[in-house]
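Note that one protein chain of the assembly has been removed; the remaining protein chains are unaltered in position.
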Amino acid sequence: MSERTAGETDVVVVGAGPAGMAAATRAASLGLRVRVVDEQQSPGGQVHRGVTRGDEGVGPRFGDEHLRGRELVRALHASTATVEPGATVFDVDPELGVAVLRDGIAHEIRARHLIVATGAIERAVPFPGWTLPGVMNAGAAQVLLETSACVPSGRVVLAGCGPLLLLVASQLADAGANVVAVVETTGAIDHARALPGLPRALATPATFARGLAWLRALRRHGVERIGGIRSLAAEGAGRVERVLVGVGDRAREIAVDTLLVHAGVVPNPQLARLMRLEHRWDERALAWRPRVDAFGRSSDPRVSVAGDGAGIGGARAAETDGAIAAIDAAHALGAIDARVRARLCAPLLRERRRHLAVRPWLDALYRPPGWLVDPPDAAIVCRCEDVTAGEIRSVARLGVRGPNQAKAYTRCGMGPCQGRVCGTVVTTILARAAGVAPAAVGYYRIRPPLVPVPLAALARMPGGGNRRDERTGGAM
Amino acid sequence: MFRRLAGAKARAEVVIDVDGERVVAREGDTLAAAMLVAGCVPFRASERSGAPRAPLCMIGACFECRVEVDGAGSRRACQVVVVPGMRVRRSRAARPGA
Partner (left out) sequence: MGGKGTDAIVVGGGLLGAAIAWGLARHGRSVRLLDEGDDALRAARGNFGLVWVQGKGAGCPPYARWTLRSAAAWPAFARTLAEETGIDVELRQPGGLKFALDEREWRERAATLEALRFALDGDYPFEMLDAAAMRTRCPPVGPAVAGASYCPLDGHVNPLRLLRALVTGLIGRGGTVEPESRVTSIAVRGGVFEVGTVRGRCAAPVLVLAAGLGNRELARRVGLRAPVGPNRGQILVTERLAPFLDLPTEFVRQTGEGNVQIGDSMEDVGYDDRTTRDQMARIAERAVRVFPRLAGVDVVRAWGALRVMTPDGLPIYEASSERPGAFVATCHSGVTLAAAHAGELADWIAGGERPADTGAFVAARLRAPAPGGA
């Protein structure tokens, strides 16, 4: 097999966010050969995106976090780990051959251990009209603000739930955008549900201080806040022009130029699913997560999942996750014994518990409501193939119980995004249609290529020279 | 769609071509950012319904920002950084037979 291997290394880390950077740096410090493959042009991930590019003049999100990102990048670059930027993993085979697409050319790295640190994506919240230009994820506006110093022009409304919704609203308002309203699904019921988690959450006062600062900013800018909404729709000719929200028994219409939506983040499932790692449905977070042990080791002992990709914990928890996974990988590869692993991990495990203390409260408070995760028939669910929630429900009536049969019948999840956007929603719709738990419904079977790959790049791939009989016959 | 902040740090201009129009971007911009600031919206049409589409996620997950870049395939504009002279075609419908 060695002739098809472009390079071999001890550890391949996929993703250079907080978890990936910390994992790579730590693994390298333990004497392992490490290669980081990251889709972005420079390390940082979504949360520390472009921290090394310098100040965009828009103010850092929160000073200490920004500094933390720079430290992580500096440490990574100072380590012996090799970083491959602008590179996307499109396949991992059972022998841990990692296929990478970079500048239109495919190559392969053979790993002895793989650390998946592919982070989170914003939860898709399909509602009627969400495919209109001008409707974007709140996180998308944040990316544009922080990397290109631009804000939506015209009237901006943010809708949904979660800390990021408030953060982005305050960032945009501070930057001078015309934020007219923040429309939240969160209401009295959510506050009541979250209450039991509050005492533990208060152990991390910094989180609250930040949240309060965002709310103060919104008040200062005169941004209207509407809570406890019961429905959401966007309308417009060719682009979003108004947002319709159900408040109590009435519908309210707000004119907008940009509608930013957010309902929390979920683990990016693609790579873990491609490798057929075991997953479980996390009912608290309303999302799938790969089954991992305390060290982040997955159901495949050669593969660890670290950071938000293993379950949402935020940047600081991801960082500790990454370091723990690296130490554990060093143990798996025989570089350190179990005692050393225990000693090195002990403080990190404590630190992670502290960072996670706020999660139960946050998850309960900002739990997206049923009408948002199980959208109305008219809402397009699969944006790539224009499949509505109603079509998913109609094939459920033909005996379809899972996403893969739904995909075969409706084409949902068949487009270029490979179900990244609609996967969790389709699971939820089918589960609720059949009255069963999402765990019983399952998820899309993810196949390579994880991103589109030019045919010529596939043809020239290492191993592609391994020609067999050209005249294989017969179609299926 | 988007506007550059007055206080934005000065960076070199990068001129690109979008459907024959001259678009002035800023060094380091992703193609998606440059197009949103220049008002090049929609980016594409749904191949199934023909409905207009524009970026949703900006992190490479949703594939709504696909455009043709320098004749090559359909690229996620949010994952491509502008370079001078880049030629971009918005995919209004499926591309003509390769």
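Going by the order they are written in, the chains are A and B; count residues from 1 in each one.
As a working rule, contacts are C-beta pairs under 8 Å (C-beta built on N, C-alpha and C of every residue); 3 or more make two chains touch, one makes a residue touch a chain.
No experiment lies behind these values; they were computed from the predicted model shown.
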Where the missing chain makes contact, among the chains that are shown: A, B
Among A:P94, A:G248 or A:G334, residue touching the chain not depicted: A:P94
Residue touching the undisplayed chain, where the options are A:A188, A:A237, A:A338 or A:L455: A:L455
Touch residues of subunit A, complete complex, unshown partner: 4, 91, 93-94, 97, 99, 108, 395, 398-405, 408-409, 411, 414-416, 418, 441-442, 445, 447-449, 452-456, 458-461, 463-468, 470-476
Subunit B residues touching the omitted chain (full complex): 47, 71-74, 93-98
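Criterion: only the chains that are shown with their structure count from here on.
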Length of the line joining the C-alpha centres of subunit A and subunit B, rounded to whole Å: 23
Touch list for subunit A against partner subunit B, complex: 39, 41, 46, 53-58, 104, 121-122, 131-137, 139-140, 143-144, 147-153, 175-176, 238-239, 257-258, 268, 383-386, 415-417, 420-421, 451-452, 454
Subunit B - residues contacting subunit A, complex: 1-9, 26, 28-30, 33-34, 36-37, 41-43, 46, 48-49, 51-64, 66, 72-74, 78-79, 81
